[in-house]
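Missing here: one protein chain of the complex. Every other protein chain is in place.
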Amino acid sequence: MRAATHEVQIYYEDTDHSGLVYHANYLKYFERAREHLLGVRELVRLGEEGLGFVVYRCEMAFKQGAVFGDTLEIRTTPSLVSEYRLSFRQDVYRGETLLVAGTVEMVILGPEKAPVPIPASVLAHLAR
Amino acid sequence: MRAATHEVQIYYEDTDHSGLVYHANYLKYFERAREHLLGVRELVRLGEEGLGFVVYRCEMAFKQGAVFGDTLEIRTTPSLVSEYRLSFRQDVYRGETLLVAGTVEMVILGPEKAPVPIPASVLAHLAR
Amino acid sequence: MRAATHEVQIYYEDTDHSGLVYHANYLKYFERAREHLLGVRELVRLGEEGLGFVVYRCEMAFKQGAVFGDTLEIRTTPSLVSEYRLSFRQDVYRGETLLVAGTVEMVILGPEKAPVPIPASVLAHLAR
Partner (left out) sequence: MRAATHEVQIYYEDTDHSGLVYHANYLKYFERAREHLLGVRELVRLGEEGLGFVVYRCEMAFKQGAVFGDTLEIRTTPSLVSEYRLSFRQDVYRGETLLVAGTVEMVILGPEKAPVPIPASVLAHLAR
């Protein structure tokens, strides 16, 4: 599956009074990156079929903080863990410095709120 | 209509790198205070009838900043502006010091996304 | 002073369970737009001199909601209200539809946390 890079600009809203980016916000940047990778149109289309991605597990290791004015790069590498589960390796870089190393595992819930196999259309998007 | 007071504790998540509470967050505290005033059960019940509050207009004047560890008081005074519109005066105090003076005007949208008269059950809640 | 346009993509994080963008988030988009207009480098430079922008007053009128997947345009027009105060007209458009009309007034606090005249370097940035 193809990897992708998404750029994030750090604004006032992203920081806390320590002067650094608030740790929970990296999960937001990860999600923005995944939405660009999967395509908003595809996500809206899935929603109309009653299908929705949900995070199943996530994990982050923090190496270094980011500050106001930084431009960060989220590097995302998806992989299919099982018929039902996608895993995204998501790392945050400032230049060539790794700030945060993350992993997010997702499933897709159907109209009954039970996991469904990852649809072929999603896999096609990720393979392109 | 009765006034009400809602307490807010300031955490890391509330501040930004200036060291003060991020200005947009006061609108969140205002909403928490309104939800307590209106009652979550009443709001859920309205939702089941296809009715939902939406903010129509809001305004804030900032006098002084709040910092990590502060306990703030949101003082809310509702009033009925017209058959279709509720106005909430919402002020933020730390002790007896006014930090932010706000006003939030709300309407209720029906299933067709058009404003409906404020339901009697809502007025009853606010009159108690 | 020159006007400027800033684009905002609507992600999961921006919406609430009503299906629409959470109202307080528009203040975040306004700030992102102002930061691009003023220039992050200039803002960091001011910070090193002990100067910081703070919001003094703000106001928003909500006309129509935005949803997941929308691309919004924040159109910002600054003006100098007095030696000490900048006002930003900030409107949110989806295509040619006005969703939110806002105004944000700002002052700059000096090292003593008292307002200082708007620095010439800031006015130069806004005049370009």
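A, B and C are the chain letters, set down in written order, and residue numbers restart from 1 in every chain.
Going forward, a residue touches a chain if its C-beta (ideal position, glycine included) is under 8 Å from a C-beta of that chain, and two chains touch if they have at least 3 such contacts.
This one's a predicted model, so the numbers in the text were calculated from it and none came from an experiment.
Residue A:His23 is the one among A:His23, A:Arg75 or A:Arg94 that touches the chain not shown. Taking the complete complex into account, residues 12-13, 15-20, 22, 24, 67-68 of chain C touch the chain not shown. Counting the whole complex, the residues of chain B in touch with the unshown chain are 9, 11-13, 28, 31-32, 35, 40-41, 43-44, 68-69.
Against the chain not displayed here, chain A makes contact via residues 18, 20, 23-25, 27-28, 31, 52, 54-62, 65.
FYI, only the chains that are shown with their structure count from here on.
When chain centres are taken as C-alpha averages, the shortest distance to the whole-protein C-alpha average belongs to C.
Work out the mean CA point of chain B and of chain C, and you get 22 Å between them. Centroid to centroid, with C-alpha atoms defining each point, chain A and chain C lie 27 Å apart. Averaged Cα coordinates give chain A a centre that lies 32 Å from the centre of chain B.
Of all residues in chain C, those touching 2 or more other chains are 28, 31, listed in ascending order.
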